[in-house]
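One protein chain is absent from this view; the other protein chains keep their places.
Right after this comes subunit A.
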Amino acid sequence: MGKFAIETRGLKKSFGTTHAVAGVDLAVSAGGVYGVLGPNGAGKTTTIRMLATLLRPDAGEAQVLGYDVVRDAQAVRSRVGLTGQFASVDEDLTGVENLLLLARLLGYSRRRGRQRATDLLDAFGLAEAADRQVKKYSGGMHRRIDIAASLVVTPELIFLDEPTTGLDPRSRNQVWEIVRGMVAEGTTVLLTTQYLDEADQLADRIAVIDHGKVIAEGSSGELKASVGAGSLHVRLRAPEQRAEAERVLAGVLEVPAEPSADPAALSARISDPERVARALAELFRSGIDVTEFALGQPSLDEVFLTLTGHAAEETPEEDAA
């Protein structure tokens, strides 16, 4: 096996005139979480489906765990787990039947398979729901059985396609715990997400994709650094002084200051941290009362905006335009 768990070069896939994936290069090291971050329609699912051997690329190549996804598809299939974006177990069957079905297909004996199914349901907090049809599960339970179904044989690499989209915060935290647990046991996780904070929290490295192309790649720290040192956030006692404060900050920092949603707050990008002290002193000298200030790393939201020129979580309609 090569150095990387996943390596792709110039991967492409079109549907009619839609260039869903338009030349993706990825190099994902073994171990840890690799995040693929992008808005709806960016090409995340299409990329994962090619990597999991479900779709044949139009052009380019991809190796997963050292095996070519086209030539050695069967070798890839026996080593990776896939949890698709949408319901990936049979909703008519019960939780235990679904896992037993997969265990049998993967070569477990009936007895060992049943044991494995029970153990997985226990570990995922689904013991009580074992004999209930999956269609009666809540969203969080459904997502957990989807993931459990990919772990019947512990995979070396697991693909999780938007594992937390649509989940409440509590269920989302449970999924995050599961992901961290899998990584602790040495499984490589490639996960896609539309949520910047999710990539920030979980992923060691992130590829930002938009319109089928990787537009930035790096650790979340690197991505943030690439858009500047961070920003200065300032909150004033009197909102009516904000326009004045904007002028002062822009003068010292030599970048425009932006008003925040809070009517008394504003922020400005900074390229040189030394100027911050001067800027604050200048506000004081101008008689503007500052009640709070903070020096923040840029958020991934800002990163995305800078890289793509549009916000990350826009609606698909806007994206299609």
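Observations, loosely collected:
Here, contacts are C-beta pairs under 8 Å (C-beta built on N, C-alpha and C of every residue); 3 or more make two chains touch, one makes a residue touch a chain; residues count from 1.
What we mean here is this: contacts and distances are computed from a predicted model.
One chain of the assembly is not displayed; among "Transketolase domain protein", "Xanthine dehydrogenase family protein subunit M", "Phosphate ABC transporter ATP-binding protein, PhoT family" or "Transport permease protein", its UniProt protein name is "Transport permease protein".
Residue A:Glu128 is the one among A:Glu128, A:Glu254 or A:Asp272 that touches the chain missing from this view.
Listed residues A:Ile178, A:Leu232, A:Ala245 or A:Leu280: the one in touch with the omitted chain is A:Ile178. Contact with the omitted chain, checked across A:Leu11, A:Val24, A:Leu65 or A:Leu82, is made by A:Leu82. Listed here are the subunit A residues that touch the chain not shown: 15, 49, 52-56, 74, 77-78, 80, 82, 84-94, 97, 101-102, 104-109, 112, 116, 119-120, 122-129, 132-133, 136-138, 140-141, 144, 149, 151-154, 174, 177-178, 181-182, 184-185, 187.
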